[in-house]
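One structure, pasted below without further comment.
So, subunit A:
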Amino acid sequence: MNPIHPFENIDRIEIRNLTKTYGGVTAVSDVSFDVIGGELLVLIGGSGSGKTTTLRMINRLIEPESGSVTINGTDTREFDEVMLRRNIGYVIQQIGLFSHMNVSDNIGLIPKLEGWGRERIEARIHELLEMVDLPPEIFASRYPRELSGGQQQRVGLARALVMNPPLFLMDEPFGALDPILRKQLQDEFLTIKNDIGRTILFVTHDIDEAFKLGDRIAIMDEGELVQVGTPEELIFHPKTDQVAHLVEADRKYRHIESFTVQDLMTPVSKRQFFDVATPVSEVVEQILSDAIGFVIIMNGRNVVGTASRHEIIRKRLQSLTLGDITSEPMLVSPDDVAVPVLQEMKRKNASFALVVTTDGAVSGTLIPDSVLFHII
Partner candidate 1 sequence: MIIGEISAVWEHADLTERTIEHLWMFSVALVIAVILGVTIGIVLYRHRSWAEPALNGLNALETFPDMALLILLIPIAGIGEVPTIIACIIYSLLPITRNTYTGLVSIRQEIVDTGTALGLTEREIVRKIRIPIALPMIAGGIRIAIVFTMGIVTLGGIIGAGGLGAPLQTGIMLIIPPLIITTGLWVGILAVILDGCAGIVEKRLTVRYGEW
Partner candidate 2 sequence: MVAPEVVIAATLQQVVLVYASLAVSIAVGIPLAVAALSSRTLERTIITFANLVQAIPTFAVVAIVVPLIGIGFWPAIFAIMLRALLPIVKNTWIGLSSVDPAAIDAAAGLGLTHWQTTRYIRFPHAYPAMFAGIKFAAILANSVAILTAIIGSGGLGTLVFEGLAGINVTTMLAGALPAIGIAIMLDVSFTRLEHRLTTGEQGRQTSTTPS
């Protein structure tokens, strides 16, 4: 383990049984969860839920009474706390820029303390200011009081990024901004989130922000961890009524942007599958009795296409095989984001789409009418 950079990349952070009390009040109670390397995990809860305290126990700004935080297998208490924090990015709601230093000095303070050469520092400052959309030639020598709230927050982000930390802790970073600016910064953050490629723990009280930015969401209430999972898991399988209410599970359409095709598709039944060589007349009886809307035509293991019931009934008296009446439906993958797929279906006037996995197996169909029932 490099003493200067104890962890180059986060594989996993294991948070086990964290507890912290102040006076008689339990701020955090026996909280355990994992953070997967590369993900953005949102910690959400109301005030007093313990989310900020939990966050600050990860970079040891607060020391837990009991429990542990393990990064890549090493307990954080084995690291020197100052060195730990230099390898963890930290962004807070009030930003906390140093008012007597200009933007350049704010960002360059830590590299200076780490002994970087002046040119290296300047290059890095330029690079970071470009990344956060603040042209260096204008902003590098400005002072915090000359910046707007959104600009200050961008500088705060650049400052936290300067040592290229593999782990980022963010405590309601957009909370102090007006709603329009907040949405704008969230959108920008989404685009650079993937460029950054880091593991991020993000605290917020805003469920919409959580759904927008989070790969997984951990819900806290009164110091306890209630549930942690992907947005879909929380929506479709909320553990408690409180969670269901928080994610408005009963109004899933609110979260339609989070859904993938897999969440909204209808499974197919084995009876819908037929070989391409099957004569149409044979198929008719089966689909009539089972009220199947369409059949899936296979050639061995490969999907050839589909045929609607209407077609089959119309052409039953002609001597045709399924292969002759195949039409090729829209093919989508289970991981595709649902809304764009539905929009394309609307454009092409497709009444359904076939959901096919990467190895060619049919896992379901996406039927617009059924989608509606899925999300109410």
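Definition applied: contacts are C-beta pairs under 8 Å (C-beta built on N, C-alpha and C of every residue); 3 or more make two chains touch, one makes a residue touch a chain; residues count from 1.
How were these picked? Simply put, all candidates are chains of the complex that A comes from, given by their letters.
Quick caveat: nothing in here was measured; it's all calculated off a predicted structure.
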Whereas the rest of 1 or 2 do not touch subunit A in this complex, the one that does is 2
Candidate 2-touching residues of subunit A, taken from the complex the two chains share
59, 61, 82-88, 90, 92, 94-102, 109-110, 113, 143, 156, 159-160, 169
